[in-house]
Structures are given as structure tokens and as C-alpha cells.
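Sharing a structure with you now.
Note that one protein chain is taken out, while the other chains of the complex remain in position.
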Amino acid sequence: MQIAQTRLSIDTAPREIKEITAEVAQWTERQRISVGLLTLYIPHTSASLLVQENASPAVRRDLDAFLRRLVPEDVALYRHNDEGPDDMPAHIKSALTQTQLSIPVTDSRLQLGTWQGIFLLEHRASPHRRALVLTLIGDKA
Amino acid sequence: MQIAQTRLSIDTAPREIKEITAEVAQWTERQRISVGLLTLYIPHTSASLLVQENASPAVRRDLDAFLRRLVPEDVALYRHNDEGPDDMPAHIKSALTQTQLSIPVTDSRLQLGTWQGIFLLEHRASPHRRALVLTLIGDKA
Partner (left out) sequence: MQIAQTRLSIDTAPREIKEITAEVAQWTERQRISVGLLTLYIPHTSASLLVQENASPAVRRDLDAFLRRLVPEDVALYRHNDEGPDDMPAHIKSALTQTQLSIPVTDSRLQLGTWQGIFLLEHRASPHRRALVLTLIGDKA
């Protein structure tokens, strides 16, 4: 059994739902693990992670529209408004999605489903450089 | 330290909240791990996982009713409607629940609480055969 860890840097656009499957898969494949578990962790409170359908861009737009309706940017609803009207909704959207994802690995490959991609959700209205910590535990091939 | 991985197949009824605790516990117990961590992963984007109260069937009905009110099957709300009115709501319900669950194991047994069960949530309006990947990391007994 082995463990490997790395930190990636991801640049986001405002409110972007950004697919990061390729970057994550490339690092994972280089570790040459026959059977393992990859864990992604995002050390931020206004951006989050999600496994979601990656074939249709309309799915991402509908998910974004749903989250905006559910968590409106209306300062009358929140007390924590000093970092802008998008900040408290960003914390809530992060709470409703994931800070961490674990995905099985077999023969160096992520066991994602046919329609699954890994996404980083930027919940702020401005671009950010986000960190992502990957930890891979498993048997070497 | 050891790692074991398997793939289960679960048949679901339309919109079923199906308890899968027994199947998952049986495989886990056969691995004879003294201290470990089991991770369940569902490689689908319109079905998801949840640990939830398993004593009262009314809890499941109330959870289902809540999710239907929160994410209505109303095609006017979504652009991604070509796979049916239940498809985009299924993706959103999956995003709000879990693609992955990790549960501690002690003396070959899942450390679930007294009232906890593991559930697979079928969010589509038709029956499906769903895959589930189990990865168990730990010390052999």
C-alpha cells in the first residue's frame, strides 16, 4: 500500500462550473495504482466540488440556475454582507454541494461512470485561483 | 494494510429510495478487516447515495416529497429536457445528495449508528440497474 499527495491550482471564471476531469485523471494515471481510492479536497469555502453529467452543457446551466433560485443574492436575506452580495450565497452553495470527493481507481484509472465528470464550482462573482489537494491511496501496479 | 474492491449491481424501481445496508455489510464482513474504511461510489448522475434513518418508512416518503417540492419536474424550469421531465431534476437531486460515502469499519463491521441505513436513491421515473463500487482499506483481522 502506498500514498501519494499533490496540490493542483485551478483558475476559475466568475460563477464557472469548470470541468477538471482531465487534470485529475492525468495525475492519477501517472501514479500507476492497480487498486486504489482518490480523494479530492478543496480548501475553500466559496467554491466546491461535484461529480455531475458532463455530456450536455445545458445540464450545467440548469444546475447553476437552480442554485441561484435556491440561494438568491439578496442582501436582505443575510447578515454577512460585508464581502459582497455573492459571498454568503457562495458559502451556502458550498455547504449544499461537496468540499471533498472520493473516487475509486482501478488499473490507474478513475472509475467514473460513462456520463460523469468532476467539476469545480466557482460560486463567487469574480475569477479566482483555487487550490485542490489530491490524495491517492492504493497498491502499486 | 490491505485494499479490496468490488462492484455490486442494484436493481431499482422508479424513484425508489432503496435500502442497501445488508448487501454492503455482507461484502464488508467477508473481507475480515479489524480496522478500516469502506467507501461506496455510484458511477451514475441520476441516482445517488445517502445515509438516512431506516426505522420509519415515513421518513423516506417525507424525504422524497421534500426533494420533489424542491426540484419540481417542470420543463419550463430547465433547458435540458430531451431525456424527459424527470432527467434534469434527477441530476439536481444527485448534486444535493451524495455520489460517495465513506463509513468506518471495526472488527469487520460497519460503524453505522443505531438508526442509520445506507440508501441508494433512484431519481429517474423508470426502473434501472445501477452499479455501485465498494473500496475497503484497512488492516486484516
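The first chain written gets the first letter, and so on, giving A and B; residue counts start at 1 in each chain.
Please note the rule applied: a contact is a pair of C-beta atoms (placed from the backbone, for glycine too) under 8 Å apart; a residue touches a chain by one contact, two chains touch by 3 or more.
Just so we're clear, the structure is a prediction, and the values are computed from it rather than from any experiment.
A.B. asks: Just checking the interface: what residues of chain A touch the absent partner chain?
C.D. replies: On the chain A side, contact with the omitted chain comes from 1-5, 39, 41-46, 70-71, 77-80, 88, 91-92, 94-96, 99-100, 102, 131, 133, 135, 137.
A.B. asks: If the missing chain were put back, which residues of chain B would it touch?
C.D. replies: So the residues of chain B touching the unseen chain are 1, 35-37, 50-53, 56, 58-59, 61-63, 65-66, 70, 96-98, 101-104, 106, 111-116, 137-139.
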